[in-house]
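One protein chain is absent from this view; the other protein chains keep their places.
Presenting chain A:
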Amino acid sequence: MSGRVLVGVKRVIDYAVKIRVKPDNTGVVTDGVKHSMNPFCEIAVEEAVKLKEKKLIKEVVAVSCGPQQSQETIRTALAMGADRGIHVDVSGKDYENLGPLQVSKILAALAKQEDAQLILLGKQAIDDDCNQTGQMTAALLDWPQGTFASEVSLEGDKINLVREIDGGLEHIKINTPAVITADLRLNTPRYATLPNIMKAKKKKIVTVKPADLGVDVTSRLEVLKVEEPPQRQAGRV
């Protein structure tokens, strides 16, 4: 199977940062806080680049939805080996309310526009832990889905997948085009090398708006309150 892979990458608060809730309880402090690529998205990018190196796919396109800073995340994907990037510009209130349903609509529209054979995503983002985008995207496109993948191998125009599920490991075979979401043990993401970072500068990132793709990003959900989990109480012996 040769063709194009779309990899979704999300810019999230870095996993090592201590999260603090905003005093007005509307959300979490993000200003001035270190952000980086979602670790599961890194694994997805690594898998896509590996497939390209094995010459099983032709092109890796990194996609991110968010404000201007999301381009940094796309640049990291380019430095890891993606060929070009698409930045879907969503900012302000729209960005605060952006959730899996809107992102999956955007990804579905892009997959059709870019004629992608495969969509690779992380299984979930470490900020909202939704674990929905991959599944919703597959449903919108009516494509098969291989979620929580810990092993992926291409066989002609089918994909052999090992999924990590509660009962153990599940082996499935799905048709292409398909949506795959990466789990922790799929691979170990590479460090970008200095030469690759410099090459990434020349790779193109195109900016589009959700309206250009015919997607309405208004949210059906409203966040009422965000608060810290209750403090641990002393136990009783």
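Quick note on the criterion: a residue touches a chain if its C-beta (ideal position, glycine included) is under 8 Å from a C-beta of that chain, and two chains touch if they have at least 3 such contacts; residues count from 1.
The rule we apply is simple: contacts and distances are computed from a predicted model.
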item: Hidden subunit of the complex - UniProt protein name among "Sorting nexin 7", "Isobutyryl-CoA dehydrogenase, mitochondrial", "Protein YIF1" or "Large ribosomal subunit protein uL30m"; value: "Isobutyryl-CoA dehydrogenase, mitochondrial"
item: Touching the absent chain when the full complex is considered, from A:76, A:124 or A:147; value: A:76
item: Options A:36, A:70 or A:147, residue touching the unrepresented chain; value: A:36
item: Residue numbers in chain A that touch the chain omitted from display; value: 16-17, 20, 22-24, 29-34, 36, 71-72, 75-76, 79, 191-195, 197-198, 200-201
